[in-house]
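Could you have a look at this structure, given as structure tokens, before my questions?
All protein chains of the complex are present and in place, except for one that has been dropped.
Chain nomenclature is as follows: A, B and C, assigned in order of appearance, with residue numbering initiated at 1 for each chain independently.
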Amino acid sequence: MNVEALYQDIILDHYKHPRGRQLLADPAGESHQVNPTCGDEVTVQVGLDSDGHLLVGYEGQGCSISQASASVMSELVAGFDPAQGDDARRAFVELMHSKGAAEPDEDVLGDAVAFVGVAKYPARIKCALLPWMALQDAEAKAGIGIAQEGTSTS
Amino acid sequence: MNVEALYQDIILDHYKHPRGRQLLADPAGESHQVNPTCGDEVTVQVGLDSDGHLLVGYEGQGCSISQASASVMSELVAGFDPAQGDDARRAFVELMHSKGAAEPDEDVLGDAVAFVGVAKYPARIKCALLPWMALQDAEAKAGIGIAQEGTSTS
Amino acid sequence: MLQPIDVDRIRKDFPILQRTVRDNRPLVYLDSGATSQKPMAVLDAERAFYETSNAGVHRGAHQLAEEATDAYEGARATIAGFVGAQPAELVFTKNATESLNLAAYAFSNATAKAVHAPDSVDRRFVLSPGDSIVVTQMEHHANLVPWQEACAKTGATLRWIGLTDEGRLDLEALDSVIDETTRVVSVVHQSNILGTINPVQAIMGRAHEVGALGVVDACQSIPHMPVDVHDLGADLVAWSGHKMLGPTGIGLLWGRSEVLQAMPPFVSGGSMIETVFMEHSTYAEPPKRFEAGTPMVAQSVGLAAAVRYLDDLGMDAVAAHEHDLTGYALGQLEELRGVRIIGPRDNVDRGSAVSFVVDGLHPHDVGQFLDDKGVAVRVGHHCAWPTCRRFGVPATTRISPYIYNDRADIDIAMEGIMAAQKFFGV
Partner (left out) sequence: MLQPIDVDRIRKDFPILQRTVRDNRPLVYLDSGATSQKPMAVLDAERAFYETSNAGVHRGAHQLAEEATDAYEGARATIAGFVGAQPAELVFTKNATESLNLAAYAFSNATAKAVHAPDSVDRRFVLSPGDSIVVTQMEHHANLVPWQEACAKTGATLRWIGLTDEGRLDLEALDSVIDETTRVVSVVHQSNILGTINPVQAIMGRAHEVGALGVVDACQSIPHMPVDVHDLGADLVAWSGHKMLGPTGIGLLWGRSEVLQAMPPFVSGGSMIETVFMEHSTYAEPPKRFEAGTPMVAQSVGLAAAVRYLDDLGMDAVAAHEHDLTGYALGQLEELRGVRIIGPRDNVDRGSAVSFVVDGLHPHDVGQFLDDKGVAVRVGHHCAWPTCRRFGVPATTRISPYIYNDRADIDIAMEGIMAAQKFFGV
């Protein structure tokens, strides 16, 4: 494992050419997350379109990992229904905590599989997770997904 | 060095038969000292007689070392002039910090030379010093000896 | 089935127990209530950390920093597991005293902040004159003085549950001492001077009944018996590492998440923040909120090794071993003429700290004769001075055995007591 395996091409590409990096016109929920150890920041906004699919906007500043992760995430989950979004988030969190031993499922994670190498660098895991934590928090604030989770666990 | 060398006969004798263990009728200064680690207490009172010699009274409760030390001290310094009392106190403090290596001067310290063994038991040094600290503090409160010291150091 | 404690085998793990004291006497260490000795496994773990992974934790993106962070958080998980807790509910401090101060300062800090910004704090921690704080008459100074200080800073009143002559809490008074004015109740689980094990669950229940928060000082219980923090019924539980085979310089505070969340910071600075501006800052979630500055990393690693050592022995076995030694010590002391036990004389709901006084002898003089026989005990007020006063003694001598002691150690202590009696002719 060396540093090139961490910075996969997809990550570099998203870092240099972020996708969908803008805020929403009328967000239902918003979350601003900071990584207190390094000052990385990301703001994620969410909403639902008329079909009940996720709308995602974001802004941020920070290292390649956190910013590429935001770009990959927004591209992946925009258009998902909230349950699909949750699945992707859970899969991503699990991937990050796998210490590099997991086989990520590309069907669920899309480009986000490229972050598999991050799991080997504990100090960077927080960077990769930052936008996903913001997504979760923004959804919670918007009340998105709550009903579903409530139903499934009760 | 064993425990019998610590508890010399003179110490045991003063512990069992304390001399002059009573308070003064009209003290010029008084000090109550406590050993916070074990709760030993001693109150020492001082005054001067018409010839300028020390009057000493005390009361206390605690271990054999602290109580014998109070008895020995009061017997020794009562009747001394303040400067002599200071000499004795200084000699005693020095003896306690000698780690048992000092040759105590019986002319200055009288029965208090018996405490030489205490210096080998650091935890007991405070016990032996307690009444002497009270004496010093009581004299300071009474203004005894201050003038002399003030003169000699200025 | 319980695997009994094998003292001879255990002693081999403790280098200090191979040494002699005074005139070449083998060391008989009966002062574990003050601090325990450390097995090689603990010393090795600490040293290995320094030799391989030492670095700042939660900072830095290099391999050593990652390893150090893993070691620190791994230690937290191990120690939390030992008391049935979640890692996120466990705060590292320097000692139990700091842990208890952290609890007490939640009140005085919230009270002071409420003056200038009432909405910035949780009202449960804001005290005013008329409010009461409840402790017991058998508290270690560490669980008394911080609450006296909290009262001095807020105008609240300190109350306490008194003791029976047997050294038990006078629980008849429980419902009148803890009443609607009570905002926090802080009680020792096992007394370090009397040995009494208190029914903390009932007391915490009463605290919660009146809406007060409950704190338990578990300094002398967690090292000696199986404890699941949830069973205590408390909101906060404090204890130290050095009394349970761990290094000096590390203590613990467990707290129910919801309560820790609501508490304002105590020591502030780096690592406990979320964002910092010159004008103001926001704080991290617990446990980090309470761990400002460079933490006791090597010590956490050492303490985790201590916990593994105790786990291997089994805390049930540790408790059974100490129960046996306690019964033996109580019996032997009862047989000595002129000896009075301060604390419960029946071996029920009591731990292995056994305090006593000898007629006509000051504890310092008793301790000196024990020391002369190579026996290390503590003499004094054991940081429970009001408890001594309650029993009309200036001080006591205390035997406090642990896993590396056996009955023969108690026997030597008895010889020392008799030698003192003989020497002083009492």
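Here is the rule we use: a contact is a pair of C-beta atoms (placed from the backbone, for glycine too) under 8 Å apart; a residue touches a chain by one contact, two chains touch by 3 or more.
What you see is a predicted model; the values in this text were computed from it and never measured.
Here the missing chain is touched by one residue of C:78, C:191, C:220 or C:299, and it is C:299. For the chain left out of this panel, the touching residue among C:11, C:59, C:308 or C:323 is C:59.
Against the chain not displayed here, chain A makes contact via residues 1-4, 6-7, 12, 37-41, 61-65, 121, 124, 127.
Across the interface with the omitted chain, chain C contributes residues 15-16, 19, 21-22, 27, 29, 31, 34-35, 37-38, 43, 46-47, 50-56, 59-65, 93-98, 100-101, 108-109, 111-113, 115-117, 120, 137, 140-146, 148-149, 152-155, 158, 160, 240, 242, 247-251, 265, 267-273, 275-281, 292-299, 364, 367-368, 370-371, 375-380, 383, 385-386, 389. In the full complex, chain B touches the hidden chain at residues 34, 36-37, 121-124.
What we mean here is this: only the chains that are shown with their structure count from here on.
If touching chains are joined by edges, the resulting network of the protein chains shown is an open path. The distance from the centre of chain B to the centre of chain C, each centre being the mean of the chain's C-alpha atoms, comes to 38 Å. Between the CA-based centres of chain A and chain B the separation comes to 76 Å, rounded to the whole angstrom. Note: centroid distance chain A to chain C, computed from Cα atoms, is 44 Å.
Not a single residue in chain C touches at least two other chains. Residue positions of chain A with contacts to 2 or more other chains are absent.
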